[in-house]
Every structure is written in structure tokens, then in C-alpha cells.
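Before any comments, here is the structure.
Left out: one protein chain. Kept in place: all the others.
Take a look at chain A:
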Amino acid sequence: MMQWTSFVQKAQSLIDPANFTLPTLTSTDRNPSKASLFRQQFRLPDSQNPLQEIAAELILPIPHTSSSTSSGDQPRNLDRAGNRYAGRLHLSERFICFTTQPTSFVPSATHSVSTHWAGQTNGTGPFGNGFTLPLCCVRRVERLNSLSHVFSLALTTWNGALGKQQSPGFIPQRFTIQLVGSRQACERFCDGLKKGLRECMKEIESLRVVVNDCYSEYLLSGAKSKGQDGDNTEVRQPPDAGLGMIFRYPGDARKLRDRSKMRLWGEYFRENGRNATLIRQPTFHKLIRVGLPNRLRGEIWELSSGSLYLRLRSPNLYTETLSKFSGRESLAIDEIEKDLNRSLPEYAGFQSEEGIGRLRRVLTAYSWTNAEIGYCQAMNIVVAALLIYMSEAQAFFLLSVLCDRLLPGYYSTTMYGTLLDQKVFESLVEKTMPVLWDHLTKSDVQLSVVSLPWFLSLYINSMPLVFAFRVLDVFFLEGPKVLFQVGLAILRINGEELLDIQDDGSFISVLKSYFSRLDESAHPRSENPKLRAITRFQELMVVAFKEFSGITHQTITEQREKHKDAVLENIESFAKRTSIRNLGPDSKKLGMDDLGVIYDRFYEVLYEHQQRQRLLDEEKKRQQRKRVERTSILGPPVDREVGRVGLGPSPTHMDYDAFRDFLAATAKWAVGDTPGSSRKESNVEQSANSFRGFGKSLAWNNKSEPADHEFMQRLFRKWSTEPSEGLSLQNVVNGLARLKGPRDIMNNINYFFDLYDDNGNGTVDREGILRMSEALLFLSRRGFDGAITPSEPLEEVGERDRFEQDKLSTDERFLGSVSSFIRRCFEYADPSNPEGKATQERKDTDTEEATEKLDAFAIGDDDEEEDLIDIADEAKPEPSDSKKQNSDTQHNRGASEAANPALDPNNPLHITLPTFRMVILADELLEQFFDTFFPQSFRLSDQSLPAAKLTSLSSNLTTFSNINTPKPHTNAAAGATVAGASGGIVPPGKGLRGVLDNIVSDGIRMAAEVKKRMDEAQRELERNALSRPQEDDEEDDEEDYDPRSGTSAPPTIVGGISSWGAGAYGADPERRSVRDTDRDLLEGAEVVSIHKKEDTSLLDEKEEHQHAAEGSSSRQQGQSSSHSQNDGNVVSKVEFES
């Protein structure tokens, strides 16, 4: 079990989706793609990809507030310090970004190892200087030709120009970028920019809407309109800046120096642009570190987290989502309701219907857009905090950024992100504060029980709100590392006290009291008043960002990578343990190991399917050359990792295709004959093939395709409680528990019968009987692995049987058993229609049909068949050879039965469970089949994994496709086999195995064909209802067995059915030879089984009677069959030894 688990995990790690997000990515390392780093760096939506990048210099104009000159003459102002930044300019589909951080994302830009791709930043977030500008914000781009060797662009933005009126003194935001690079590179970049600008022009309306919700617009324009007096009174209502506008913002605004902060921001906006068009300069970062003013807090969060860009992309998504799902119920909604009243209850806004309503709507809307996360406790607290400072829509998009990108996996159903970051935090503590760490370990205090809520609710319910928001200010700009830095700083500052604690309780209380005194002076006894003025919180920030400045995004990324597997394994073993334990009473029939195997296999298959589907979807999109436009712009990142139980919500139900894969990994018979060919969706298959190029590690490429057989469909339906949903783990376990439970042949027989009892009334009709036999052949077509051993051969056969009974001969015999199964089923079937014809007659003719079916397997050699027929005809009166029945001759009689009730729709018949049981128990092989083979064929932990051997196995098989396109040399080989079979020459290698497979395949097809023929015959019957031609035996026989008749024999009512066997194959030499062998083998088996039947005397004299009538030819056939059987043994021996 352990081995298998690790194997699964290994396989899962190999199919890491991160490797396939970009077509250019072929390596199997787990580093995120460049595109995702790019998006992280600039906090862009998932739809963005790095298209162009170039070294550039950003030249900002002298702020117009300090100098009123127009922006036309930058060159003269360039000497101003701080206005010129060297960095890189990036272009995506909808954004142009500039940062002074060393970054490079375009795949062609560097070929170095992935960890160095993005320089030191590693997608750390936009805290360098520069800008992230949606292209729709660009009003005009001019190429400046000031100096011939410099490639300069002047960008004019819509900053402040989207309002209805513009003040006369309005100065548009305009700045210059000098591209640094070859002329060609510059031109290329400009072309890309031009294209992007053209495409984004239409988005200006969205921009107008979004920008109008920003408080900065109001701040700047409002200030202006005040100056103008008069008619502007009704112009603007301030945009919604959160519940704080109604219920006051937490903290004392005076103490927080809100006004002066506001003034500073107003000035910054005027000089550097606002909201979407803001340019980041060092002051921006400083202003954030000192804490945001209340009314701008939401907007800056939105901007620095990048959720603004999501909102820009579809401004109405929030309201649309709410109305789309209005009135719908979900588990998440129930859970949300429970927590609404207990989310920041200390804030007045959340004691009111207004605040609770907003909270409810935002959480609900998000639970709909990301159903995988739904709702997790702690989200209520975070959203409540956001809502104090921002509108519902803003909070909605920001929550999405939080859950999907800033806190990946935190709120997932397994919370693996939370656990992972706890591990990371612990390891950082160990690294940075070894003494404290030792003490905690010694005192058996588990750090994460304390720190987990810090991370999960972003310190919001750990620290007083005002301070928690200060942490959030930095967090949204600089990313998750902030949480770690602050956490480490808390421990560092309290280090001495913590070294005294002895248990969880005191640990918690030390920190609790620290948090409650964050506003106090950090150095109350200091002489220095300045030092005294420093609060504990300020101290915390300084320690966090100065002392732990070494904790970078890179550090966190590396640490997460390091601990990820262990954390996921922990979660998975917990999930597995829980899941298996909760499987209910039925599962107790299976051992723990078995359950473990089922569990692993179940999820392996599910994930593989999920994975496959994902890749195919992506591939399809790629082929259609459609840029990935997601239905919703929210939700988890496209390149996020999936495919492990530990990573969150997993698919819980297998569809039929997945079930086939599951079976193929469980039972040998469920492995398809032709890799790849049995998949139904041909286009899917196509793309799957086209994928093989770069998906070397994809497990399923090396795996055999599962078979697709009606039996498997029945199993699927039988196991599922809700077929439309598919199979749950519980379904699969229950299904297998019935089969693999305590060994019980009766149970197995009943189970099999039930599978075919379509109406649930305890009967199986004609159709069902044929299907049963098909299934028996299907199940047995890969041999029995020794689960079935026929008893010692009977003397008639045994005398020439110089070889041990081995697998091959078992196969042969089993074919015989199946054919007699059909025959007996029909013999003992009850009429479903009480007014039916005489039982006697029906049974005979039923038998005949069975015979025809057997004919289907019997593929004869020309000469011999003619002989047989002759003999049969002549020997017909001889009753003495009854012991060597050969059903081949039955049709002589059967055919004479003009009205064949077995084929007559007016004479439905059925077998009941007792009949079925009797028929099964009457046959040694079938009995063994149900006693051992059938349950054993489902391999769980008890046997080695068949999947491991599948590849070699299937390559040995002669497949359907081979049959359809016989190659000359195959024919020759088959010929040799035939020769070997009749002449005692041992043919080379694989021949007979292939032949046998052909036989089985043919047999399966034959059964289907028989049914088709029956339908045909039925129609014929109806047509000829009045005058039914009386066919005599000879004619029938001739048609039946004349090999030369080939395809020409016109199918008549009864004869047609039997003639088909010869007709269909007559022309093909390979086929005929196959049939020959097959037939002989079959007959051999038949003899045995019939003999046994008589011994057990389970069957009545009717059987005898038939035997007597048909016995004439069986002597000879019996002989020939024993011949070939022996030969078959030889062949098979060679085959298996080679």
C-alpha cells in the first residue's frame, strides 16, 4: 500500500499542470511559468501574457504643481533627481508595465534556469517604481524624434480626463519613455503597442465606470468643483468608500492623522496620476508604509493588489453574479449565514442590517464564482474588514485576488495553503530565532496553533483593527511575505518573555497581552521623547521590514516548495484515513489494504481524467488560436496546481470513461485491445495524440487504453446510485465489496445475474442471455491466470493429451463452456408468454440458436467442414455416439424446425436465477469462473498490479485493427499455425496466442452478429408469415457450410444465420484458418463439458435425446478435436515459454 501511495504521488507530481500551461514549457521542474510570474509581478489578470519587453528609461515631467510649464519640454527637465528611472518595459495584451526591478518574463529573453528568470523579484509584486497601465488608459502615443539615436515615446493618458467637464487649466498626464535597444527591437515593441492600443480602445467605457468608483477621482475633481461654486452642487456624490463612511472608520482619525495623509495623497495623485494611471515613485511606497487614509484605503488596496484590473475587465461581474444566482441555495450559503452575525461584531457596521447585508452578498457572490472554495470561516472576517473601506464590488474582486493569488490554498477545502505557510513560518522561526525555537520545541508548544489565525485572517482578529489594517496596507502591495515578516517580528519582540513560557496557554497569553498593548510606547522609560513616542506597533513594523528584510518573496517561494510535499502528504493521509474509515459497513468486507488501493486508484483515475480534460481543453483552444478568454475572469489562476487530494476539492465522481480506466487498472479483462482505438471521442483522441509530443511525463500515454464493453457499462450502472453523477468512492467500494468480500460463489452468480436482470424482476430474456455469454467471453479473453483449472481431462481426450493442461487449453475449454452455457440457457428457459408454443419445440430450436452461436466460434477449414457435413448427414440416424455430442450437428434438426420460436418475437423467453445458477453449476469451468476467477479478476492489494504489465501484454495481442488489415506475413504466420495445429508442427512464437485472441474477439463479435441476424430473421419471418418455405436439411447444410459460398449465400430465415459464420470469413484465408483451429479447439472443449454434464446428470433426458440425434458426427470431430487440442498445447507451450 505504501509503495502504491508513493507511486501515485510520484505520478501525480509528474503530471504537475504547471508544466503545461505554456506550450513552450517542456521542463518538468515545478517552477511557475514565466507568464504567471509576470502576472504576479504586476498583479495582472490571468488573461495577460508577457508579449514584449525591452529595457527602457522612464522620464517623468517636473510636477506641474511646482512648475507650471507645459509638459512639452521634458529634455530640459530631465536633470531633476528622482524623475528618471531605468528599468524594463513590458507589454501584455492589455497592459503596458514598467518597473525598476530587474525583471524578465518573455520566454525568449533568457534561457537560464527558471529560478533566475525573473531576477530577484520572482513575481514579488509591484513595489518597485514604475507603472502598470491598462492600455485603454493611454490616450495618445507620440514618437519623439529629438535625438536620432534615441527611440523615445511620449505617452499621454486619460488621467483625470474622463470626467464630464474638464477644468480649463487641465493638464493631461504625459511622460516619456526611452526605449533602449536595437532599432529593430524598438520597432517591434512599438508595433506590439500599436496593436494593443487599437484593441483596447473599446474598453474606455469600462474604464470610465471603474474610475468613477474611485475615491481619488472624487477627491481631485471634488476639490476643483468646490472652487467653482454654483451649479456644481449636484455634480458628485462621493463614491462608496466602505461602511466606514456610514459607521465611522475604526480608530481615531485625528490620532491617525488622516487629514494630513489625505492631503499628501491628493498631492501625489496630482503629480503622478491616480488610480489606473498612477505612477509609482518612492513616495508612493512611503505613503503606504505610514498607513493609508481611511477613504483612500480601499482604492489603494484595490490598486496595489491588482483587483482594480479585474474590475476593469468586467465592471458588472459582481452584480451580474448576484442576480444570476439570486434565490439559489448552497452549502456555502448555509455556512455563510451561520457566521454573518459573528464577523467583526465589535464594529458597529456589522451589528446593522446594512453591514451584514453587504457581507452576505459579497461572500455569497464569491462562493458562486469560485465554488471550489465556496466559503471558509475566516473569509467572513477578512471580507468584513475589507467592507469597512471599500464598496461591495471592490471587496468582491479583492477577495478573489486574495483567495486565488495572494493566499493560494488558504481557504481551499483542505486548507493546504494555510498548513503549508505554517510549516514555512515554523521553518523561518527555526532559522531566524533558533534559541526561541528550541525552547518552543522543548516545551512542546506548537507554534502554528498560535500563528495559524494570524495568517488565516490576516491578523485582523489578532491585532486591534487599526493595526491590522496597517499590516494589510503593506500586505496588498508587497504580498504574502509581509505576513511572515510581521509574524517573525512579533516573536522577536516578545522573545524574552516567550523564553519563559512553558505551555500553549502561557504562550498564547503573552502574545495576547502584547497585541492589546500595541498602541503603547515601545520605550516608555526612555529619556528621549522621540524614542518614547514610538509605539509598539511602529516598532513592530520597523522590526518586520528592517530586521526581516531578508525574508523576500523568493524566500517564501523556496520554502513553500520545500515543504509542500510533506504537507500535502500529511493532508492526504488524513483525508485517506478519514475517507476510508467513513465508507460504511459494506467496506468492512474488504481489507484495509484493499480499501487503500481502491482509494488511491480511484483518485488517480479521477485526477488523470481531470488533467487530461484540462489539457485537451487547452489544446483545443490553442488549436483554434483563440486567446484564452475565461468564462469568468475570477476563479483560480489558470495555471494553478491541481491533481492532488491535498490541494483541495477533488472531483468526487467517476464518469463512465474514468470508470473504464479504473477497471483497466484493476482487472486485466478491462484493458482494451487496441491502445487508443476504443476511445469514443475521436477528436479528443486526436488531440491526445498530438499532445504526446511534449507531455512525455503524462502517465496515460504509456498506459493501455481501457476496453469498452457492454459488461462494463452494466457494472457501472449497477454500482452507481446516481448514474448521471457517476460513481463515488463509496459506490466503487460497495461494488467491489460485494464481489471481493468473503468468497461466495452463490453471491457471485447472483450478482452476475442481477447485472443482466434489466427489469429487476428476476428474469433475463433472450437478449440478456446472449449478452451474458458475450460478457463471459469478454471477461475470459485474457486468460484466467490459473484461477480456473479444468479437472483431469476425460479419457477420450486424455489419451492423446501428452501435455499438462495449461492456460491455453483452459481458454479453449472455457469457450466450449460458454457455448454450452448458451445452449443450456435456451434449453431451460421458461416462456415468458404462457400461450407460447410447445416447450419441446422451443427448446430444440433454442438449442439450435445456441448452435448457431457456437458456429460463430467454429471457424472451419474447408475440407474438413465438408467432410463433417457429409458425415453429419449420413450419421444422423446413429444414436449410439451420444456421449460425444457435437452441437454443430444440432442445426440439422434445428433447421428443420421451420418456425423457430427462439427467433420469434412472439415467443419471448427468459431464464430465472435458479435456472442460471443451475446452468452455471452444471459446468465445471463456469463454476470455477464464478467461484474464483470473477472475484479474483478484480485486483486490489492482493495481487500485483496488472497495469504494470499491461504494456507488454497488449503488445502481444492480436488486435482488432490487425484483423481488419491483415498483412501478408501475418497470413503466413497464421497459416503456419494452422499447419502446426493439424500437422503437429510447432509453429513459431506468437502465432497461436494471436489466433486465440482472434477467436475470442471473433466470438464476441459473433454474438453481436447473431443478434443482428436474429433481428433480420425476425423481419424476414414477419414478411413471410403466411407461406414459410420448408427448408430441407441438405440445403440448409450446404448453405451453412459451403465455404465457397462465401459471401454469396443469400441469408434465409434459419440457414442464413448459420451460413453467416462461413460466409463472413470464407474469403479470407487467415480467417478460415483461424476458424479451423478454433472450431477444433471448441469441439474438444465441448466434448469435455458435455461429458461432465452427463456425469452430473443435472440435465434431463432431452439433452440425451439431442445428443443421440447429433452424436453421429461427434466421434470424428471428437477425434480431430483432441488432435488439435494437443497441438494447441504444444503451440501454447512454446508461446508462453518464449
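The working rule: contacts are C-beta pairs under 8 Å (C-beta built on N, C-alpha and C of every residue); 3 or more make two chains touch, one makes a residue touch a chain; residues count from 1.
Note that contacts and distances are computed from a predicted model.
Note on the omitted subunit: UniProt lists it as "GTPase Rab5/YPT51", one of the names in "GTPase Rab5/YPT51", "DNA-directed RNA polymerase III subunit RPC9", "Cenp-O kinetochore centromere component" or "Ras-related protein Rab-39B". Touching the chain that is not shown, out of A:Leu465, A:Ile571, A:Val732 or A:Leu940: A:Ile571 (per the contact rule at the top). The chain not shown here is touched by just one of A:Pro102, A:Pro282 or A:Gly505, and that residue is A:Gly505. The chain that is not drawn here is touched, among residues A:Ser33, A:Ser304, A:Asn380 or A:Asn748, by A:Asn380.
Touching residues on chain A toward the chain that is not drawn are 335, 338-339, 341-343, 345, 376-378, 380-381, 411-416, 418-419, 442-444, 446, 448-449, 452-453, 456-457, 461, 500-506, 508-510, 512-513, 570-571, 574-575, 577-578, 581-582.
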